[in-house]
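Right after this comes chain A.
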Amino acid sequence: MEFINQHLLTLILFFPVLAAVIVLLLPKDRPQVIRWTAFGLSLVPFLLSVYLWFQFQPGQPGFQFEEKYVWYAALNSSLHLGVDGISLTMVLLTTLLTPVALLASFSVADRVKAYMFLFLLLETGMLGVFLALDLLIFFVFWEVGLVPMYFLINQWGSEKGERELWKGVKVQARNYASLKFMIYTMAGSLGLLLAIQLLGVLFQTYDLLTLTEKWTALEGTLLGLPVATVKTAAFWAFVVAFAIKVPVWPFHTWLPDAHTEAPTAGSMILAGVLLKLGAYGFLRLVLPLYPAESARYAGALAFLAVMAIVFGAFASYGQKDFKRLVAYSSVNHMGFVLLGIAAAAKASGTLDATIAMNGAVLQMFNHGLSAAGMFFLVGVIYERTHTRNLDDFGGLFPLVPVYGGILIFTSMASLGLPGLNGFVSEFLVVRGSWPVLTVYTAVAMLGLLFTGAYILKGIKQVLHGPLNEHWAHGEHKLTEINAREIVVMAPLMALILAIGLYPAWILDVINKAVTMLF
Partner candidate 1 sequence: MSIPLSWYLVLAAALFSIGLYGVLVRKNAIAILLGVELMLNAVNINLVAFWRYLDPAQMAGQAFAIIVFAVAAAEVAVGLALIIAVYRRRKTVVADEIDLMKW
Partner candidate 2 sequence: MATEILIWLLPLPPLLAFFLIVLFTNKNKALSHSVAVGAAGLSWLGSMIVFVRALGVEEFGKHAFESVINWLPTGETWFQIGVRIDPLGAATLFFVAWTVLMIFIYSIGYHNFGQPAGDHDRKGLPPHGATVTDAHGHPNDPGAGKHTVPSVEPMYSRFFAFIGLFAFGMYTLVVSNNLLTLFVGWEIMGLCSYLLIGFWYGKPSARNAAIKAFMTTRIGDVFMLLGIAFLYSATGTLTFSEIFTEETLHHLATLSTPILGLSGAGLIGLLLFIGTVGKSAQWPLHVWLPDAMEGPTPVSAMIHAATMVSAGVYAVLRMFPLLSLDPATMSIVAFIGAFTALFAATIAVAQNDIKRVLAYSTISQLGYMIAALGIGAYVAAAFHLITHAFFKALLFLGSGSVIHGMEHGVLHTGNHHVDPQDMFNMGGLRKKMPITFWTFLIGGFALSGFPAITAGFWSKDEILADAFAHGHWAVFITLAVAAFLTAFYTMRQITLTFLGEPRTEEAKHAQETPWTMTAPLVVLAFFAVTYGWVGIPEHFPLLGGLIPNWFHEFVGSTLAEHPEAAPFSIWPLLTSLGVALGGLFFGWLAYRNVKSPAEDKLQLPVLKNKWYFDEAYDFLFVKPAYWMAEKFTYLFMDRQVIDGLLHAVARFSLFLGHVFRNYFDKPVVNELIGDGTANLVKSSGKGLRFIQTGRVQYYMLASMVLLVIFAVLYYFLLA
């Protein structure tokens, strides 16, 4: 027990790697064994994070469960881990969604071992970003997460579909999507890497806490330029890297492609966790390292956020592909996260900022739940019908009443219905940003309105209306959602309801961290 307490974060971070290795050693021809082992082992980090959640002291300032190991002595970079209320929430989300996604992947029959192996590696990559307190380590894990995801999309993505690049040039959609995802993220992180190197060279350390202190206090000239100029450039380098990941309009077009082509569980993790990496970058790096720049450019960030909210909703409403519709909804919802962050950056130190930031962090968690749920539900129906085209469905409710109920429930969470989780966070963001960024908030309401439109469109086209007889009889007969799939949805739905009805249990942790940080 003592050992566990001392090394809790390392255990959570690297257990998935161990699990991946164990999965690798299993016989290839026993997929069922592999599935259950991967699922069972992925529960371990989850249980550890739950334990972490209860051991965590929300009222205590600074980072907790800190661990520091020498990693690259020559560069003075170390494996420095630690959690506060913000990262704790994200760690919990990650370790919860991974087993859920693995359980959702039981229907994957192709190269199960490699699939599970990559998935577990992915978990480590994501956790590393949330736990790192060292910029170099942060960057390493930031890139580590990319590779498994690339292969998951590229190898296990949907086989059908082509994408025309320009006249006459067509590529397979999943190749296109995976490459777009990979190159876009990497291109974005080039600037980030440069900026990180700048900081590292300047202060001979990559430790986030030390850097924050020294960098923000730096004045004078640097590289022959005023520090303010250098800071602004570095600020935008950070922002672009994270904005692509969030993704913020107009950097968002990789997302619908990647989400649409990824396997179901891949989309769940992509929407549920990977997008949060970008937002987390804003919270953990951009705001602490660049308080002045963030405040100065808050308007620009808010503008991009509002564009994401409005155009995300519009684009989602304009879809004929169910999965793409859900994918665009992520752009819409993550826009609220950025809006909250922008408001918090602008009004730093006020109550408005705290509320906006609370809303942003909670929105990250909430979107993780509802988006993962929505993608899973799209996957459920796709597995049965092999189509995602909304026009091919219609009136399926009588055939799949349980599925329909769950879909409506999850959709309503995504729509932001009061009583479910999405409302709480959206309300907090709107409340926090209204006095700070009034016009932007008002325009964002247009997006909120169209959130309703696209969610209802999805329900209308899939469940309601005259029954499409094609799915009612014979070999195409649509089967009801099965027990395993309900088990996948159950924890998500329970949390959606729990946060909606009584958000204080999670918001209290976030709130304390936010109050102390900003």
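Basically, a contact is a pair of C-beta atoms (placed from the backbone, for glycine too) under 8 Å apart; a residue touches a chain by one contact, two chains touch by 3 or more; residues count from 1.
A quick word on the picks: all candidates are chains of the complex that A comes from, given by their letters.
The shown structure was predicted, so the numbers you read here are calculated from the model rather than taken from an experiment.
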item	value
Chain touching chain A (counting every copy) in this complex, out of 1 or 2	2
Chain A residues within the candidate 2 interface of the complex	165-166, 180, 184, 250, 252-253, 256, 311, 314-319, 351-352, 354-355, 358, 395, 397-398, 401, 405, 408, 412, 417-419, 423-424, 427-428, 430-431, 434-435, 441-442, 445-446, 448-450, 452-453, 456-457, 460, 463-467, 502-504, 507-508, 511-512, 515
